[in-house]
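Removed: one protein chain of the complex. Kept in place: all other protein chains.
To keep things simple, chains are lettered A and B as they appear, and every chain counts its residues starting from 1.
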Amino acid sequence: MDYDVIIIGSGIAGTLAAINAAKTKKVAIVRKGYAATALSSGAFDIAGGTGKRNRPFKGFINLTEAIGTILENEPLHPYSILSAIFSGDRFQEFSSMVKTIGDQFFGELEAAGIRYEGSWENNMIIPNQHGTFKVTSFCQSSMTSGNLARLMGRTILFLGFEKTAIHNKTRASFLSDILSKYGLVSFKKIGYTNVNFQSQGIPCNAHDFISLAGMMDKDEQAGKVVAVLKRSLEKTDYDHVFIPPIMGITRHRDVLKMFRDNFGDTVSEFLSPPSSAPGLRLQYALDKLLVQHGVTVIDGDVMRNESIDTVKTIHITFKDGRTASLSANIFVLATGKFISNGIVNKKAWQESVFGLPVFIDSRRVSDPFPMNYLTDDPFDDQKLFSIGVKVDRNLMPLDEDDKVVYKNLYAAGSILSGYNYIYDKTGMGTAMITGAKAGIFSAG
Amino acid sequence: MGRKDILALLNLAYRLVIHIMKKPLKWTKGYNGFDAFVSQYKGLPPVSNETRASYPSLSGCIDCGICIAECREIKHEVPPVYLYVSYSRLLPDLFYSDKLLKACTDCDTCLVHCPTGLHMKELVLLYRDMVH
Partner (left out) sequence: MSGTNGNKQYDVAIIGGGINGTGIARDCAMRGLTVALFEKNDLASGATGACTGMIHGGARYLLNDINTTRLSSLDSGYIQKIAPHLLFRIPFVTPVLKQDPVPKIYIELLETFFEAYDKFAPLKNSKPHTRLTREELKALEPGITDDAMGAISFDEYGIDTFRLCAENALSAAEYGAEIHNHAEVVQLLMADKEVKGVRVKDAFTGETKDVHAKLVMNAAGPWLSGMAGLAGARVQIRPGKGIHLILDRRASNIGIVIKAIDGRQVFMMPHDNTFIIGTTDDDYYGSLDNLWATRDEIEYLLQAAEHYFPRIREYRIMRVMIGIRPTLYAWGKNEDALYREHRIFDHETEDGIKGFLTIAGGKLASYRLMSEETADLLCKKLNCNNTCKTHTEPLPGGHFIPDVYELAGRYKLDPYAVSRMAYRHGSKTEEILKLTVEEPSNSNLVCECEPVMEAEIRYAIRNEWARTIPDIRRRTRLGTGSCQGRRCTVRAAYILGEELGLGSAGIKKLIQGFMKERWKGKAPILTDKQLAEEELNLATHILSDNLNVIIET
């Protein structure tokens, strides 16, 4: 055996599986590239939705209440599946398990350079680049001071950069309009301004904030940017300033410290759509954790595998065209959904590495025509995005007759069916819990 | 069948007679369809078998922008993701100048991290071929 455990995929789920298994086992992660985690906003949704999908947003959502609603109403959700092992107060026991895993993980992340803040009781409400807001449970510390719930009655300023994506008064008024309409937050004043970096000799790519964030990893550039920001903010009288997520990628901790030294916690990042520096930051931190835990990272694409009963080896193609076979006692599938091709539609819908059957609402689906699982309105809860493999309470993939397909295969993360992270906003939480549990299970 | 239809068919019949008569002439002239085609449509870049075979995989780019952050060399001129989006989308006469593409040092940093596993180096090579 080359390894005790081989994990396929290095997002939140894969990484948590790896570091948990690596406590006692020899572990390798195989991946073809960065995961969807790297494209995420970096915010950590444990249960940010309303529990019931697609219900119009009415107010702040209590995190514990949202978890309770899921356990009660959604038996197919991985949260519910994992809580089935508890005999007593399912909610209490599950919540404390989530908290234990989460606290430990956030602790490790902090050591790897990113501090996550938040609470296990209430969600936060963080504005984003599009002028709306996200309800989420934990955020990077460069963002948490911008929790809108604590900024009521303050004057806030949105800062944009010329030559990057548009950031204008319409956006600021859009946000304040929505928030006040919902009675969520009332601000004394929301303002906006644009900073021109190019005229200050800082090359600022017109495409995304992410290239600027990358530049901030260099001390002299970060110093320049901070100086420009300081000059632009001198004359303003705002209590809080939102800036695009540019506080570094690989050296986030140092960049954040520079901002804190200059601005205290009055300046925070807002969330951005892909490509987003906080997501990439998180991925870098995960990579660091893998190294710290002695996990071998193999960059290569896993080929379609045909086995019976147990998975013995997987075959890998490297980017330069070389191939290799690796064997292990236990495998963990954490390949994600569509972005990373975890689920494909080649004449039929199926899981891409082991050809596992996939399910929507515990119903096996194979018919390739996507409209079977979609409605004619993109704002509906689209079932196709909850497609995934079905697992038992040990996270082992099942076939149509609820029989375990491979005796030594676990699955974790968004490859699982039963939840729809886009609509129920439990994506990071599910990846974290199922990933950690898959790691613990595979370590025996 | 009206008068127009009959005239149309007669016209085609006449063309067929001429076609049959002229055919031996064309052969003796050493007609080469490929050269004739290429000289008529000069802007069209020739496509090799390998290039055509690699086309479907080029479409895998989901414009995520990870490579923008990863790229050390050319991102301020042409972000790598931009190459993917534009390659073969362009009309035949519109290319980036090869000066920009030469900035790519084939360091493979972007290649290792692409979430959909695309081969950026291969693309840059294709681009360079196309420009030359």
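As a working rule, contacts are C-beta pairs under 8 Å (C-beta built on N, C-alpha and C of every residue); 3 or more make two chains touch, one makes a residue touch a chain.
None of the values given here were measured: they were computed from a predicted structure.
S.K.: Which candidate, A:162, A:217 or A:239, sits in contact with the chain we can't see?
M.R.: Looking across A:162, A:217 or A:239, the contact with the absent chain belongs to A:162.
S.K.: So which of A:33, A:78 or A:131 would be touching the chain we can't see?
M.R.: A:131
S.K.: Considering the whole complex, not just the chains shown, which residues of subunit A touch the missing one?
M.R.: 36, 39-41, 45, 50, 54-57, 128, 130-135, 162-166, 168-171, 173-174, 177-178, 181-182, 194, 196, 206-207, 271, 273-274, 337-341, 344-345, 368-371, 374, 376-380, 382, 384-385, 421-423, 425, 427
S.K.: I need the residue numbers on subunit B that touch the omitted chain, in ascending order.
M.R.: Subunit B touches the chain not shown through residues 4-5, 7-9, 11-12, 15-16, 18-20, 31-34, 36-38, 40-41, 44-49, 51-53, 55-56, 58-64, 82, 85-92, 94, 96, 116.
We adopt the following convention: only the chains that are shown with their structure count from here on.
S.K.: Could you pull out which subunit B residues touch subunit A in their complex?
M.R.: These residues of subunit B touch subunit A: 62, 64-66, 68-69, 75-76, 79, 81-82, 108, 111-117, 119.
S.K.: Within the complex, which stretch of subunit A touches subunit B?
M.R.: 32-36, 38-39, 203, 205, 207-208, 210-211, 213-214, 249, 274-275, 277, 280, 299, 301, 319, 339-341
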